[in-house]
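Yeah, one chain of the complex is gone here, protein chain that is, but the others are all in their spots.
Chains here go by letter, A, B and C, matching the order in which they are written, and residues are numbered from 1 within each.
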Amino acid sequence: MKKQVNNFNQLRGVIPPMVTPLKDGERLDVEGLAHLVEHILAGGVHGLFLLGTTGEAPDLPYKLRRELVRRVCAQVNGRVPVLVGVTDTVFVESVRFASFAKDHGAAAVVAAPPYYFAAGQPELVAYYTHLADALPLPLFLYNMPSQVKVMIDVKTVVELAKHPNIVGLKDSSGNIGYFNACRYQLRNQPDFSILMGIEEAIGEIVLLGAHGGVAGGANLFPRTFVDLYNAAVAHDVDRVLALHERVMHVSSLIYGVGQHNSSFVKGVKCALSLMGICSDVLAVPREPFNPANRALIRERLVELGVLA
Amino acid sequence: MKKQVNNFNQLRGVIPPMVTPLKDGERLDVEGLAHLVEHILAGGVHGLFLLGTTGEAPDLPYKLRRELVRRVCAQVNGRVPVLVGVTDTVFVESVRFASFAKDHGAAAVVAAPPYYFAAGQPELVAYYTHLADALPLPLFLYNMPSQVKVMIDVKTVVELAKHPNIVGLKDSSGNIGYFNACRYQLRNQPDFSILMGIEEAIGEIVLLGAHGGVAGGANLFPRTFVDLYNAAVAHDVDRVLALHERVMHVSSLIYGVGQHNSSFVKGVKCALSLMGICSDVLAVPREPFNPANRALIRERLVELGVLA
Amino acid sequence: MKKQVNNFNQLRGVIPPMVTPLKDGERLDVEGLAHLVEHILAGGVHGLFLLGTTGEAPDLPYKLRRELVRRVCAQVNGRVPVLVGVTDTVFVESVRFASFAKDHGAAAVVAAPPYYFAAGQPELVAYYTHLADALPLPLFLYNMPSQVKVMIDVKTVVELAKHPNIVGLKDSSGNIGYFNACRYQLRNQPDFSILMGIEEAIGEIVLLGAHGGVAGGANLFPRTFVDLYNAAVAHDVDRVLALHERVMHVSSLIYGVGQHNSSFVKGVKCALSLMGICSDVLAVPREPFNPANRALIRERLVELGVLA
Partner (left out) sequence: MKKQVNNFNQLRGVIPPMVTPLKDGERLDVEGLAHLVEHILAGGVHGLFLLGTTGEAPDLPYKLRRELVRRVCAQVNGRVPVLVGVTDTVFVESVRFASFAKDHGAAAVVAAPPYYFAAGQPELVAYYTHLADALPLPLFLYNMPSQVKVMIDVKTVVELAKHPNIVGLKDSSGNIGYFNACRYQLRNQPDFSILMGIEEAIGEIVLLGAHGGVAGGANLFPRTFVDLYNAAVAHDVDRVLALHERVMHVSSLIYGVGQHNSSFVKGVKCALSLMGICSDVLAVPREPFNPANRALIRERLVELGVLA
């Protein structure tokens, strides 16, 4: 099997896209980072995804990204596989950073399409093929059209899934027809992991046999998502329903505060800060929630039973 | 309960968006229409939705639309509720056509936002409120951003769901986060029907308790979707999986032929024509599949076991 | 020349897209309409365009549209050519309405692409070819991507310009590269009128030899635009500069009030109402400006020297 080429086992389960705890635009919140990693791992998650969109990767200096990878890989120390986002508009930077990640023990890398010039589908095939050829770690495709202006078409995914070093897809389009089409087209390649990037849909797609999901909310409540995943794998529909309700409750209370594109990350970081886990500083140029929104998040964490 | 205002019972199940069998741009394929209605009803569907996007409504003359409503309501004769699309950029035309539909026995109407000038959310609240006030039948909101350029926001849906004459939402955005958020926000209003417009997602959302779906493929295979719906209601996950696989098989074979926006309708009409049910003529300016694509659809119907 | 086929002389100059004075959603403001037509003609304009986007055509019942055409054609009585918008998603309605327009003395019709299903370019070629074949009056293409979701590509325009009954293009995309490319590609077909739909650009494109423009602001200040056009034709750059400044002044004061998509039409109708010319009622579901915005428009008309 192709996965054996890289000694990479097929990925299933809940893989939180970790937020990046910051002191300021150039420095990690080192203590908060250590807390956060343990908080998430304590929930029983199946992997950890650093430097995705939730991790604000494109806005972070490489020096900081490298320190993050180094610290987290050392702390995780093999307890779960660590995936590292290497999305970059500069090809060689992606390759270089993947090398760094491998040297520090990462298990795989994740790359969205280049996000300045929007590529056509044949260009995406060429880009990912060259990238996977050059990378020292197995690669997950990352479909994120809202940020990169282009979908990785189902046909392109199917074509790329033949590459021995391309091992999965993280789909954050939210387009359920697309997600199901990718799964159906690759049904005979069950070791190609197709992960759902919309946490509000993880219950249902795992019930239907999908591999798992990348849930931003698992930064806050890792156990909830792991329980949901396990219930879905066990076809325990009633329990899936109850946990899905909890997921929707969190989603409606925490992510809807504020009004910009970035309100999801702001909400999660604000809640983590109120829970005493890490700082709520965001990558430049984003600002943390103002006191009114912070007070609102606090109220809602009380409502969720997390704060007293 | 508000539904009693209109003697309208909450809608659940599979409601096919019927294609409109045509002789040409101004005339119905009357015989094909009669066949198609019986073909669909024989599958045990829970309702019938005329003149939606799959019905090519915006491109059909009102004379034809009226004849369609008259004929289908007479033929169905109360066996299932008939829903009629009244989407129009002209407010009074929507109201007038709804009156006509009521007079002929329709159970409810469905309206997407006006589709030339894209309305803001406050304008949508005002528009739908005025429309629901003026309509003689209960109204389903129809979220169809790809055609009308605007989403009906979750907050707007929640606001409009308070109106006694607005009884449901058909969501064809494909955005699973949006669909689940609408369901969650209206969880205490279970008689407000929230219907999934993407047939490839009906299995999973009914498993999780959603009301049902509007499946274009049920023009071809109504029984498959009804079985899927029933399996999901019964929480029979294994059977859902098998039927979902069938749904995906049909979707991958029939809807992917051709390359335009309209290839879904073309594929369904072409298959219906090959199955001997009705004509494959499309509303002007669309053309049926060329012989090569038609031959491809034939092959695939053989593969699906529908043609020999 | 093809224009002789239809006895249609090439169109040059300022052709205002007239707003539609309304009493309510179904009735014309008949008196206001008569005032408005004389107000505009008194400015020396070169044509009159009824039922475009500024005329809110897609939101008006056909009964009202017919009355409008009948009244305006009778009143204009050949003083200038009258162009009538026949954009419709229903092919036969466009043809039928064009016949009506011809019977009442209109000189040409204008059609944007069907605006529910977005057509591909080959479909646009087919659509416009069939339409031009069927129409009893010469046809202007109407490029309006913000409302209809598709550009009429330069190549498509060039192809369609060969049709003997397609006599021009109104481009409201605002895309200056596109506009200049259309002009360049059709430079050897000078009787094909290419009209600029963005009034803030009319000065410069006429200086460079373009045929003219469709200026919504000419509902208010027809003479300004005619003077601008004449100055540009005469290559009087200094005078163009002074009049362009006036056009920008009006634009910045009147169209920027309010915040929706429809604020342009609202501003123009509000100003016309304050100038005593016609009502400010808009097609359903739009509302006229609230008192605060109306007061702002009044102040600005004073600043423009139009009100005391």
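Note that a contact is a pair of C-beta atoms (placed from the backbone, for glycine too) under 8 Å apart; a residue touches a chain by one contact, two chains touch by 3 or more.
Since this is a predicted model, take the numbers as computed values, not measurements.
Contacts of the undisplayed chain with the visible chains, over the whole complex, involve A, C. For the options C:64, C:240, C:268 or C:283, the residue in contact with the chain missing from this view is C:240. Here one chain is not drawn; of C:47, C:203 or C:217, the residue touching it is C:203. Only one of A:13, A:32 or A:114 touches the absent chain when the whole complex is considered: A:114.
Residues of subunit A that touch the chain left out of view are 25-26, 53, 56, 58-61, 89-93, 114-120, 123, 126-127, 130, 147-149, 259-262, 283-287.
In the full complex, subunit C makes contact with the omitted chain through residues 174-181, 183-185, 187, 198, 200-201, 203-205, 207-209, 235, 237-238, 240-241, 244-245, 248-249, 251-252.
By definition in this document, only the chains that are shown with their structure count from here on.
For the pair subunit B and subunit C, the fraction of shared interface numbers is greater than half, so the two copies use mostly the same residues to meet. Inter-chain spacing, taken between the CA centroids of subunit B and subunit C, is 36 Å. Averaged C-alpha coordinates give centres for subunit A and subunit C that are 50 Å from one another.
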